[in-house]
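Below is a structure I'd like to ask you about.
Note that this complex is displayed minus one protein chain, with the remaining chains in position.
Just so it is clear, A, B and C label the chains in written order, and each chain counts residues from 1 on its own.
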Amino acid sequence: MHNMTQQMRSCIKECLACYEMCLGTAMTHCLEAGGRHTEPAHFRLMMACAEICRTSAHFMLLASPHHKHTCKECAEICAECAKDCDRIGDMKECADACRRCAESCTKMAA
Amino acid sequence: MHNMTQQMRSCIKECLACYEMCLGTAMTHCLEAGGRHTEPAHFRLMMACAEICRTSAHFMLLASPHHKHTCKECAEICAECAKDCDRIGDMKECADACRRCAESCTKMAA
Amino acid sequence: MHNMTQQMRSCIKECLACYEMCLGTAMTHCLEAGGRHTEPAHFRLMMACAEICRTSAHFMLLASPHHKHTCKECAEICAECAKDCDRIGDMKECADACRRCAESCTKMAA
Partner (left out) sequence: MHNMTQQMRSCIKECLACYEMCLGTAMTHCLEAGGRHTEPAHFRLMMACAEICRTSAHFMLLASPHHKHTCKECAEICAECAKDCDRIGDMKECADACRRCAESCTKMAA
């Protein structure tokens, strides 16, 4: 992975950390708590956030110039997911991972 | 998968067909032919096209409203991949799958 | 995708059809119905089935000899998912897709 900027390496790490957090939290905490945690709109957003994070990391690892577009979409979905985690409550750790990833992806998309 | 429009079902099929074609062609035809077929820019575009097609299908199956954005990006990458397959030559079947997917994703993104 | 047997082409189709069915059904029908449909064990099995189907298709498209092992695991998870769909009820279409994929993957794994 020669010639990769430090900024891109860091963004891949944030994307994979947010993928882990969103998928892991949805499939354990949310699924087991039920109630508002399995509201379709919230659960779907968690799964969409996990998937776009996985995809954005993949595009950076492919060294595809289109990573700018996947990172832009990733920043939007992560920001939306962070807000929805705040609304649902009891999801602070997940919201924090989403915000860190949104910030890193916003820089990559610029 | 109740309540899914016929247009969305059709777009999922085109995305998965293009994913199959791009990944399968890159990993057999291109890799075995070598030469211009493994030029980094071409091979990378084939892999990026396979990945965005897989992701766009996933977003439609998640029933996420963000599928419009992944489909828009998918249409762009597929159109670019089709042109590059024409440039490389001996890739007509792949170029055709990319064009069909680009057309279908363009409609979904509208 | 030259030199791919008809049996492998058919197995890729069944895997992608089962991926579509399991992910699409979980994220719309199951999530919206709630109750026994979002029991963690059932929902998790649906998501695991979608993922192994996606992965087995990917291994066949990569032309990796390890596809035999992913197909073996896919056949096991699909068979288990079909039974669980029967237990939950109101999931016949999904159970049928799982059984077709299990049958196809069992042949590929041999």
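In the analysis below, contacts are C-beta pairs under 8 Å (C-beta built on N, C-alpha and C of every residue); 3 or more make two chains touch, one makes a residue touch a chain.
Just so we're clear, the structure is a prediction, and the values are computed from it rather than from any experiment.
Of the options A:23, A:45 or A:88, the residue whose C-beta touches the omitted chain is A:23. Contact between subunit C and the unshown chain involves residues 40, 44-45, 47-48, 51-52, 55, 58-59, 62-64, 66, 69-70, 73, 76-77.
Against the chain not shown here, subunit A presents residues 1-4, 12, 16, 20-21, 23-25, 27-29, 54, 57-58, 61-63.
For subunit B, the list of residues touching the undisplayed chain reads 27, 31-32, 34, 38, 40, 43-44, 47.
Assume only the chains that are shown with their structure count from here on.
Work out the mean CA point of subunit B and of subunit C, and you get 22 Å between them.
Taken residue by residue, subunit A touches two or more other chains at 40, 44, 47, whereas all remaining positions touch fewer.
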